[in-house]
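One structure follows; several queries about it will come next.
Omission of a single protein chain aside, the complex is shown with its protein chains in their original locations.
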Amino acid sequence: MGTRPLLLVDGVVKRFGGVMALNGASCAVTEGSVTGLIGPNGSGKSTLFACIAGVERPDEGRITFQGERLDKRTPSEICELGLARTFQVTRLFREMTVLENLVAVAHGRSDAAAVRRAQELLEMVEIRGLEHAPAGTLSYGQRKLVEIARALMFAPKLLLLDEPFAGINPRLQNRILGYLKALRAGGVTLFLIDHEMRILLDVCETVLAIDAGEVIASGPPEEIRRNPRVLAAYF
Amino acid sequence: MRTLAELLTNGLLLGGIYALMACGLNLIFGVMRVINFAHGEFLAFGALLGVSLVIGHGVPFLVALVLVAAAMGVFGYLLQAALIERVVDGPPIMSLLLTYSVSTILVNAGILIWGGGYQGMPGVFSGSVPVLGMNLSQARLVAFVIALGLTGLVYVFLARSMLGKAIRAVSELPEIATVSGIAAARIRYLTFGLGGMMAGAAGVLLAPMFASDPQMGARFVIKAFTVIIVGGMGSYFGALVGALLIGIVEVTGGYVLGQTFGTAILYVLMIGFLLFKPSGLFGVRAVAR
Partner (left out) sequence: MTAWILGGALVAAAAVLPLVTASYLVSFTIQLFLFVVLAYSWNVISGYTGYTSFGHTSFFGIGAYGATLMMLHWKLPWLLACAGGGVLAVAVALPLGVVMLRLRGSFFAIGMFGLARVFEAVAFGWADLTRGGTGLYLPPAYDLRPLYYALGVLALGMVLLTWRLDNSRFGLQLLAIREDEDGAEALGIKTTRLKVRAFVLSAVGPGVSGGIYAVYLSFIDPPTAFSPATELTTIAMVLLGGMGTVLGPLVGAAVLSVLYEGLWARFPQVYLGAGGVIIAAVVLLMPRGVMAVAMRRGWLPHGRGTLRRLAARPAASAEA
């Protein structure tokens, strides 16, 4: 658990037509930490994630992960570097079974090893019985769990979670919270976006607040909660 | 020996009819993101029905035009309501497959009704008219004027009338369609009817110029695709400009390279635009899926 930044975002600017989604956003995520990202709607949270994951290319600025530049790379290259993500609206391969969803992204593993690992992960999120169900038949909550398991298939160093707690009941939220804590204990760095304040404050060591495309505050949760700029942005 | 002016003008005249056809195709795409592969068959049926009425039953050309256009409009409305509406929500490839299949069914039907051979419309607007030192085919001139007139009429309808505005609303803001289900469905039926009507009219206008046969649709639909891809999908004005351009390219290319390569150029142009400038010259939306 060092203080070395695993992920460094430096002055990222991203425009969509006339809209300035990110306006010189900068932040750092330390290795082994759990960092949260909050911000009102339209503040640029998802765009920032998209830029980090390589889905969008920043117009200016740089993003580095373990010293490697991310902003010029394709998503699959970024994946290979050790970064995985889940999506706000789950993006499972609906016609494929849960097991196949996981094995499809098990790069570098043989089928037998991939199946084994997949079963372990499904066991961890306690949905082992669903492994042969087509992903499209799962409930929303179950799909969120499969997404997490799938992201873990490539043993990432950094896991980006886009609103992992959105739209699910509190019991499932707590369950996922438990898994995330276990992951952190296992050395995976977590970077998550969410609106659920109480959860973020519970699990995150550092919280970043973004508004109008800029990171306006960064620090431990209690500090952020009292930060006047953050309060102004939200209310 | 054709002068450049003659080539350009002939291309322009042809383009006018393409505009009528392409604007109809574009309308259908704009409102429901459906690429109507059967559009060519509406044109073919229009042409053949026109021939049947004018030559077979002595109906005056303009009367036949109105009748056929109306018939094809109704047919389009029914086709959408009965079949295509069912796949509007699904993956776009399904609607493409459906219109593709409708196209083959219509070609077959056409062959059964009119036989596989060519039908001409002799004696209608034959002869040429001297214009600015060029000898222009009367049929082409008349067709151009009427086609452009109809295209303009539809444009005014879209811009001014309540129904037209509703159609544009659904096309520009598809979210509206989900909010008001029944209204949107009926808009779609009407749009397809309108598109079909325009294609049918284009067919009638083409009949005096070229020989019509049930398989002519395929030749024209690919040109219509090229027009809206070059002009920009979703843009009415783009379809117009694209059509005139394509007309010119086709006639000039055909003259310089011969018929076959002339047409091949169009396909190459279409593919080129698809790859490098998918939004076309005046495209309204970025073409994603």
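Order of writing sets the chain letters: A and B. Residues in each chain are counted from 1.
Methods note: a contact is a pair of C-beta atoms (placed from the backbone, for glycine too) under 8 Å apart; a residue touches a chain by one contact, two chains touch by 3 or more.
What you see is a predicted model, and the numbers here were worked out from it, not measured in a lab.
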Which of these, A:69, A:107, A:198 or A:229, touches the one chain of the complex that we don't see?
A:107
Identify the residue among B:169, B:222 or B:281 that touches the chain left out of the display.
B:222
The one of A:96, A:124 or A:217 in touch with the missing chain is A:96
Of the residues B:98, B:124 or B:249, which one touches the chain left out of the display?
B:98
Determine and list the chain A residues touching the chain excluded from the picture.
53-55, 74-76, 79-80, 84-85, 87, 91, 93-97, 99-100, 103-107, 109-113, 115-117, 119, 131-134, 150-151, 154
Missing-partner contacts on chain B, residue numbers
35, 83, 86-87, 90-94, 96-98, 100-105, 107-109, 111-112, 218, 222, 225-226, 229, 258, 260-261, 263-264, 267-268, 270-271, 274-275, 278, 287-289
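Following the convention adopted for this analysis, only the chains that are shown with their structure count from here on.
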Computed distance of Cα centres, chain B from chain A, in Å
49
